Structure formats: structure tokens, C-alpha cells
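Down below is the structure, laid out as C-alpha cells.
Omission of a single protein chain aside, the complex is shown with its protein chains in their original locations.
Presenting chain A:
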Amino acid sequence: MKPPPFDYHAPRSVGEALETLADVGEHGKVLAGGQSLIPMLNMRLAAPGHLVDINRLTELATLDVEPGGVRVGALARHAQVERSEEVAAAQPLLRQALRLVAHPVIRNRGTVVGSLVHADPAAELPAVLAVLGGSVRLARPGTVRDVPAAGFFTGILESAAEPGELAVSAFFPLLPPRSGTAFREVARRHGDYALAGVAALVGLDDDLRITTARVACVSVGPAPVLVDVTEACGHRPPASADWASAARAVQERTAPEADIHATADYRRHLTGVLAQQALRDAAREALDA
């Protein structure tokens, strides 16, 4: 298996990368960690005319904890984000999810932003961005726009990033006080893409009653399925919350498809079980927060 030929571009600055991407337009692809793109090239599922390699743009290898959230630059690798204690303290869901992304060696190269743009319906990070209500910053020469998660994932392997645009960073908002997160999934083998997975966020008020509860589910639709279950949980303390009805509300919103790995019914079943587990875990974290 060999990749098809392409013209290779190795810009030395973000400005140069944006100019090159604008020039090659729809014939161009960005090469970040290559952990999704190169398999697709090797299997000849993609044949871009031009590859714009951003691996020399060390100015994009940034990881900043800002007052409102964590900003992850386009060249920050999964492993760099996973290991950061500062990030784990500010937004624990990132590390919780990254530990489930592939294997350590893949995480040494793959990027968080690349995973978002790639928009695999089975990937963990799009669900993280969705449940937290984050955004992706897209640039082309002279313009920058921030696209909220709700509008970013447009279909299977499709995101709002248009040909000629470079995703320069992603923003993951901080948790409000008294809230917790969790990520639960089931995969055939450790490190595989999940058959089903659920990212959960639970927030409590000063009387420790649930005021926010939402989940984002993977592998049960073309994009992360975001479900607000605050009502279904019933504004009660976690100990007496109606997690089962919350899980049913989640299942009703999923539209899984069958493939060789699992039937649609099995995925829906898993999603209900995982939603309950993830919500309980997140509520426990919120009580400890």
C-alpha cells in the first residue's frame, strides 16, 4: 500500500500556510499528525493533489489555559494535552477522553485539532467539544472565524472547515463551579474506536441539586449526538436523581446504524448503559468539586 503522488508543501509560517492553502483550494489537504490522513492515503481512500504539511509551524504547538477555557493549538499533539497537569486541572474531560483515543504511540503524533476536523463519528474529541460547548477557530488569509461545536460537525468525516481554511486552534470552556465530567465507552479492543461512548457533564447548585446534565454520544449518528437530560434527571440531588429515565431520554435521541462490529440495537443499548454510568461518575465528581 503506497500513497498516491501529491505535491508537497512545507510552509515555515502560518501566513505562508494560509497563502498556500488559498492557492491550492479544493485540491489541497492539511497534513497534521497524519494518523488519520496517512492511513486513508495508504489505502487510497483519498488522493489530494497537494498536501500542506503544518508540522514545521511550531507557533501552533500551543496549549494555553485562558480565563474562560483551554485553547489548544493545531500542532498540540494528543500526548502533550493528555500529560498537561494544568489542562487536567482546568478541564478534566480532555484527559479523561484522550486516554481512550487510540494507543500511546498514536497519541505521540495525532493532534487534537486534527481529530476535530477529521470529524469521525466514532472519535472521542468531537463529543468532548460538543458536550462542553467549545469552538474551533478557522483561518484563511485576512480572516478568522470561530465556529461553535453545534455547527462544526456537519456529517460523517465532514466539518465546517472549508477547502482553503486552516483550523488554527480549538477552545474548550472551563467547567462551572460544582460540576463534574466523565467519559465512558465500550470498544472491542483497548484503543480501538468505540462501539459506543458517552461524554457527560453534570452541574449542581448550592443545595447540591442537579441544574445541568448533558451528554454527547459517539458512534450513534453521523456527528456527536448532544442530549440535554437536565429535565429527565429531575432537579434532585444526585443520590435520588432518575438516571434511568435520563438514559432512556438519551437512547430515544440516538439513530445508530448496524455494521460488522455491532447491530444498531446493541449500540443503542450500550449508549443507555454508558450514559447512566457517565452521568453518575460526573455527578460524583461534581459533589467532590
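The working rule: contacts are C-beta pairs under 8 Å (C-beta built on N, C-alpha and C of every residue); 3 or more make two chains touch, one makes a residue touch a chain; residues count from 1.
As a working rule, contacts and distances are computed from a predicted model.
Peer 1: The complex lacks one chain in this depiction; which UniProt name from "Cytochrome b N-terminal domain-containing protein", "4-hydroxybenzoyl-CoA reductase subunit gamma", "FCSD flavin-binding domain-containing protein" or "Mannosyltransferase" does that chain carry?
Peer 2: Per the UniProt record, the undisplayed chain of the complex is "4-hydroxybenzoyl-CoA reductase subunit gamma".
Peer 1: Which of these touches the unseen chain: A:Leu63, A:Ala102, A:Val131 or A:Ala283?
Peer 2: The single option touching the absent chain is A:Ala102.
Peer 1: Using the touch definition up top, pick the residue from A:Pro3, A:Pro148, A:Pro173 or A:Pro222 that touches the left-out chain.
Peer 2: Selected residue, touching the omitted chain: A:Pro3.
Peer 1: Can you work out which residue in A:Leu51, A:Leu94 or A:Ala247 touches the chain that's missing from view?
Peer 2: Checking the options A:Leu51, A:Leu94 or A:Ala247, the one contacting the hidden chain is A:Leu51.
Peer 1: Residue by residue, what part of chain A touches the chain that was omitted?
Peer 2: 1-8, 10, 31, 34-35, 38-39, 41-43, 51, 53, 55, 79, 102-106, 108-109, 190-191
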